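Have a look at the structure below before the remarks.
In this view, the complex is presented without one of its protein chains, the others remaining in place.
Moving on, here comes subunit A:
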Amino acid sequence: MSDQITNILLVGVGGQGILLASEILSETFMLAGFDVKKSEIHGMSQRGGSVVSHVRYGREVFSPIVPEGEGDILFGFELMETCRALPLLKKGGKVVANDLRIPPPSVLMGQETYPDGLADRIRSQFPDLLLVDGQHLAMEAGNPRVANTVLLGAVSKRIDIAETYWLSALEKLVPKKALEVNRKAFMLGRDL
């Protein structure tokens, strides 16, 4: 095992299920035999505010937060939040983003407009962008609420960890009755 640390950032809007996704990532890395650390902020920011979760794995991980500009993979649950987090990513980093727009309060109230062309702005700096229609694929899996799992599947393809660990982590952390649809959603994302 090399000393290399892999840094993953999960970003989106409070209430989108980012914490569960970051738990599944962490669990997968632990099952695969790595040291893992993760960090995020709860509380006030969860009332619909921006959320950033940091997950790091490797032989030995010290800091629970990803140093600025050293993110390897940015996992975005919402387009504007994905864009906001780009300075955390290293040059040549990978981006997997949900093609979803959640308007912030100023846009809801008509004081500002939701910016156009965000995907192109991301791609111009980070060409390795996979834009996923999470909602659409979640419907295909059988439940509009499993969009995160589709995205997780897409992210998993960019991380060198055997499929079996991902599926074990899903099994451990997803409620039993929702496991089958989540597994299906994960594989849909993985096949993108």
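Some notes on this structure:
One rule holds for everything that comes next: a contact is a pair of C-beta atoms (placed from the backbone, for glycine too) under 8 Å apart; a residue touches a chain by one contact, two chains touch by 3 or more; residues count from 1.
Keep this in mind: contacts and distances are computed from a predicted model.
One chain of the assembly is not displayed; among "ABC transporter permease subunit", "RNA polymerase sigma-70 factor, ECF subfamily", "Leucyl aminopeptidase" or "Indolepyruvate oxidoreductase subunit IorA", its UniProt protein name is "Indolepyruvate oxidoreductase subunit IorA".
If you put the hidden chain back, the residue from A:8, A:80 or A:141 that touches it is A:80.
Interface residues of subunit A with the unshown chain, by the touch rule above, are 13-14, 23, 26-27, 30, 35-50, 61-65, 67-70, 80-81, 83-84, 86-91, 103-110, 112-115, 121, 125-126.
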